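Below is one structure, written out as C-alpha cells, with a few remarks after it.
For this depiction, one protein chain was excluded, whereas all remaining protein chains were kept in their positions.
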Amino acid sequence: MPTLRERLNNELDRVTLDHCVKCTLCEQNCPVAPVTDLFSGPKFVGPQGERFRNEFSVDHSIDYCSSCSTCTVVCPQGVNVAEINSIGRALMREETGIPLRDRLIVNTTMMGRMMTPVAPVANAVLNNKLARVAMEKVIGVHRAAAMPTARSQSFRSWWRKHTPAKPATRGPVVFFHGCAGGYFEVETAKQTVEVLEYIGYEVLVPKQSCCGLAAQSNGLFDQASASVRSLVDQLRSAGEDLLIISSAGSCGGMLRHEARKILGIDDPELADVGLRMRDISEFLMDLHMAGELPTDFAEIAMRVPYHQPCQVRSQGMGMPAADLMRLIPGLEVVESFATCCGIAGTYGLKKEKYEIGQLVGKDLFEMVEATNQGYAACDTETCRWQIEKSTKVTTVHPIFFIHKAYGLAR
Amino acid sequence: MRHLEAEVVVVGGGSTGVGVARDAAMRGFRTILLERADLGQGTTSRFHGLLHSGGRYVVSDLGSATECAQENAILRRIQPHAIEDTGGFFVVTPDDDPAFADDFLAGAAKTGVPATEIPVAEALRRERLLNPGIKRVIEVADGSVDGWALVWSAARSAQSHGAQVLTYHRATGIQVRDGRVVGISAHDVKNDEQVLIDCSFILNCAGPWAGQVAALAGCHDVNVIPGAGIMIAMNHRLVNTVINRCVYPTDGDILVPVHTVSIIGTTDVKADDPDKLTIPRDQVQQMMDAGSVLIPTFREHRAVHAWAGARPLIKDDRVSSSDTRHMSRGMAVLDHDTRDGIKGMLTIGGGKLTTYRLMAEHIVDAMCEQLGQTRECTTATEPVPGEADGKLYHVTHRLHEREKNRLDEQTICECELLARSQLVSAMKEQPLGTMDDWRRQTRLGMGPCQGGFCSTRAAGIAVAEEVVDHERATGLLRLFLANRWIGLWPILANDQVRQVALDHWMLDGTMSVGHLPALETEIKQ
Partner (left out) sequence: MRIIVIGMGPAGLSAALRAVEAGHDVRLISKGEGGFQLSQGTLDVLASLDGHQIDQPLVAIASLGPEHPYAGIGADRVREAVNWAAERIGPELLVGSAEHNLVLPTAVGAMRPTAFAQPSMVAAAATREYAVVGVRQLKDMPAELMAGNLGAESAWIDLPARAGEQDPTSLTYARALEDPEFADRFADAVAKAAPPGEVILLPGVLGTRPGTWRRIRDRIGREIAEVPLVPPSVPGIRLHDAMVAAIRAAHVKVVIGSRVVGFEADGDRLSGVRVGIAGRTRTFGADAVIHAPGGFSSGALDVDSYGRITERVFGLPLTADDATGLITPSWFDPQPLFEVGVRADVHGRAVNADNEPVFRNLYVAGDIIAGAQRWIEKSGEGTAIATALRAADGLAEGA
C-alpha cells in the first residue's frame, strides 16, 4: 500500500512553502496560538516544519491546529499554510491512530438520520447533564460543547410535500443544503428555497449526503475523499451547467477548494461542481450588483451582530452576507471581524480542545452579547450552535433576515 | 611565540587532513593539525553533500566504484550522525541514452555496487516532482553527508586520541635541516602569535592549497589545478532521494537532499586561485537547466543559496589542464624525498569525501613505511565519539527535538530550528570564531531567510554570553550579512527576491544596521 503522502496528490500545495518569507503574519492572525501554548503556531508547524518532514511525522502539536484556514487567508505570499498543516496532521494521525471519538463525530449524516425520527428523545439526551458527562468520559465530547438540535421533520420530507408559491420566471438552480441543513438546520434550508423561489428561480434539490469536511479535518482523508466524490456525483445528477446554491457555508467551501487543496482530489467532476457552487449570499449579491435582485424588502429595525465563519472567509469572496443584509432597511449589521468562533467544525467539541475553543471565541461571544437585539447571524451551522450555546443568543443564517424582509416568514 | 612539539603535523583541516590526523593519532603518533581557517571551510563543505554509493563510477572508474561502496558502508557505521540514508536513483531522462543503464547495471555487478532497476512508476510515486518522462530508474545506496559534522566528529575523535587541532593557524614556514623536515611554523591568526612546532613528519593535506604549502619547504611546481564547481541549494527537499542522471559523469548531473535543502551540482571549470572562486551567471543558468531535466518545475522553485568549491586535483599531463574532469579523481601522493630530496613530507592530492577515511589510511600507511614502522589502522572499526548508538541522521531530528522542548528554550534560527543552547555551545567552543564558524556547526542562517531574522539574535547572544563585546558583535554581524550575500546575490530570483527585500527592510530599514558604527578595521573571515 502506498503511504498516505504517496496516495495524496498535494505536492503542489506543499511546494508553496517556498513562498514563505517568515513574515509572521500567519502567526499574528492565528486564533489558537494566542490562547494556548499547546499549539506551536501556523508558521512553526507549516512552512517551517514541513521542510523537516520527510514521509515521517514527528511533531504532534500540529494536532492543536483548528483548521480555520486563517493562516492561508492572511498570507500575502501565497503559502497554503493551512493545507500544509492539514496534510501534516493527517500524516501524523495516520501514524498515531485516530480516536474513536473522531471517527464518530464526523458522521453528521448518520447522526441526523438516526436522530430525526426520535428527535424529542435525542434532544432530551443531549440536554441531559448526566448523559453528557457519560458521553465525555466514553467518547471524549466535552460535556458543555454545543450539540445540534434534532428536528422532527427532515428537509427532505418537507421538500417532498413542498410546492412553489409561484411559477418560476428564471431558470433552474440546484440547491445544496449540506447534511446539517438536511436534518438539523432545516429552517435555513427551507428559507433558502423559499427566497430562491420568491425571486423567480426553479429550485432543484438532488439527494445529497455528507461533504466529508469533518472527516477531513479529523485526518480521515480516505473517508472524506469518498464522501466528496459521492456528493459530487449527486449534485451533478441534477443537471449540467446549473449553478449550485449553498446555504451551508463551510460545506460549500469543501467542494469549492478544500477537497482539491487538502485531499488532493483533482477530478474534473469536482472542479465542475466547485466552479458552479455559489454561497447563497454571494449569489444574491451578484444578482444585486447586476441589478437583478428584487429589493422590495420590508424594514427590519434591529441591530444584528454578524460573524463570518473562518471557513467562509477562506473562500475569498469578501463578506457578501453583510453586504446583503445591509440592503434591508433598518437592519444595522455589526460585523464581528472575529477570526473564528472556536468550534472550527468539530475542534471545539473535543474534551481536550473545548476550553481552547471557548477562549478562541471569547471576544466574539462578548461582542454578540453586547450588540444583539435578540438575534445574531452567521453562515455556518456548527458556528451558529457554538455562538448560541455560548451566548444564549438565537443565531440564524443571514438568509433568515432576507426571508423575513421579503415577507416570506409565516 | 609559542613552542610545540609533535611527531606528525598535518596541514589542512578539511576531510583529508582531519581524517589523516585521526588515523595518525589512533596509531599512536603525537599529532598536531594546522588549519588556516575553520575546519571544513574549504572544499569539504563546498560540495553537494553526496555520500557516493559508487554508482557514479561503475562505468567510468571501476576502482573508485568499489572503494565508494565499501567506504559508504564504513562511514555509516563510524559516523552515522553525519550521514542520512536517503538512497539514490540513477534516472535515464528523456534526453539520455537508455542503453547506458545496461552498462551501468553491468558495471555495478562487476564492482560490487548494490544497484537494482525499479519501475519508473514506483520512482515517480516516491518522488512526485521527478520528470515523468524518465525512461529507466536504478536504485542505489547513495546517502547525503554533512561535511562539517563529518570533519568535526572526526576531529573530536582525533582529539580523544591525543591529537591537537589548531584552527586559525596558518602555516608560514617549514624548517628543513640536512634534507629532513624538522619543524613547521605557523601564525595563530586569532591571537596574532607565532607558533613553532618541532616535528619529524609533515603531511600536506591542504587540498587546493597544497602547492602553496609544499612551496614552504622549497618544493616547487606542485601543480594542484583547482577544478571549480558551483552548487545551488534549493529551499526545501524537492526530493528525498538522491537523484543522479544516468549518464557518463557530466555537469549538473545530481540533486542531493541534504538536511532541509536539496543541492544541485555541479560545474567544473579550471580555476586559477582557489581563494577567488566566483559563481558565474552562466553557470547558475546551466544548473537551472540541469535541474529542470530532473525536475521539470525546477525553475519555479526557490534557490536559496549558492557556493563554489574547488576540487584539489593534481595535474596529470595526459589530459589538457582546462578539462579537469578527466583527471584521475583518485588520490595522488607526492613523496618529496624522491621528488625533491626532502625527507619527512608527503603531499596528498585528489580524492573524494566519501573515501576520505581510506585516503587517510593509505597516507598514514605510506608515512609508516617511510618511518619503517608497522602500526595498524583502526579507523574503520571504531566509531567517532558520541556515535555509539549507531543512529543515522534523519531530516526530522531537529523538528522532533524542538517539538519536545520548544517551550523551554528559544529557537534562534527558526528556518533551521536551531536551539539557543546549540548556538551557545558552538560559540563557547570557538569564542574567537566568526558567526560563519558558528554557522557551520549549527546551520545558523542557512535556511530560507538567510539570517534575516536570526543574525541579530545571534550577535546579541554572543554579547549576552560574554563571548564577544558589542563592538566585535557588531562587526561579526556585518561580516555575516556580507558573507551570506556572497552566496545570495548571484542566484537571486522569485521567492528569494521577496525574502531579500523583507530582510533588507528589517535589517536596514527597521534596525538601520547600515548605520551602526563600523569597526576601524573590518573583521575578516
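Letters are used for the chains, namely A and B, taken in the order the chains are written, and counting of residues starts over at 1 for each.
What we mean here is this: a contact is a pair of C-beta atoms (placed from the backbone, for glycine too) under 8 Å apart; a residue touches a chain by one contact, two chains touch by 3 or more.
Predicted, not measured: the structure shown is a model, and the values here were computed from it.
Q: Out of B:Pro119, B:Pro431 or B:Gly514, which residue would touch the omitted chain in the full complex?
A: B:Gly514
Q: Please identify which residue in A:Val15, A:Met277 or A:Ile399 touches the non-displayed chain.
A: Candidates A:Val15, A:Met277 or A:Ile399; residue touching the omitted chain: A:Met277.
Q: Tell me, which residues in subunit A touch the chain that this view leaves out?
A: Considering the whole complex, subunit A reaches the absent chain at 19, 21, 23-25, 27-29, 34, 37, 41, 72-78, 253, 255-257, 271, 274-275, 277, 289, 313-319, 323, 326, 335, 337.
Q: For subunit B, enumerate the residues touching the unshown chain of the complex.
A: Subunit B touches the chain not shown through residues 281, 285, 288, 299-300, 303, 406-412, 420, 453, 456-457, 459-461, 463-464, 469-471, 473-474, 477-478, 481-482, 484-486, 489, 492-495, 497-498, 501-502, 504-506, 508-517.
Quick note on the criterion: only the chains that are shown with their structure count from here on.
Q: If you average the CA atoms of subunit A and of subunit B, how many Å lie between those two points?
A: 52
Q: Can you name the residues of subunit A that touch subunit B in the complex?
A: Listed in rising order, the residues are 2, 6, 9, 11, 15, 17-23, 37, 40, 43-44, 48-56, 58-61, 77.
Q: Which residues of subunit B touch subunit A in their complex?
A: It is residues 125-126, 128-129, 235-238, 240, 260, 297, 301-302, 394-396, 398-400, 403, 406-407, 414-415, 417, 447-449, 452-453, 495, 498-499, 502 of subunit B that touch subunit A.
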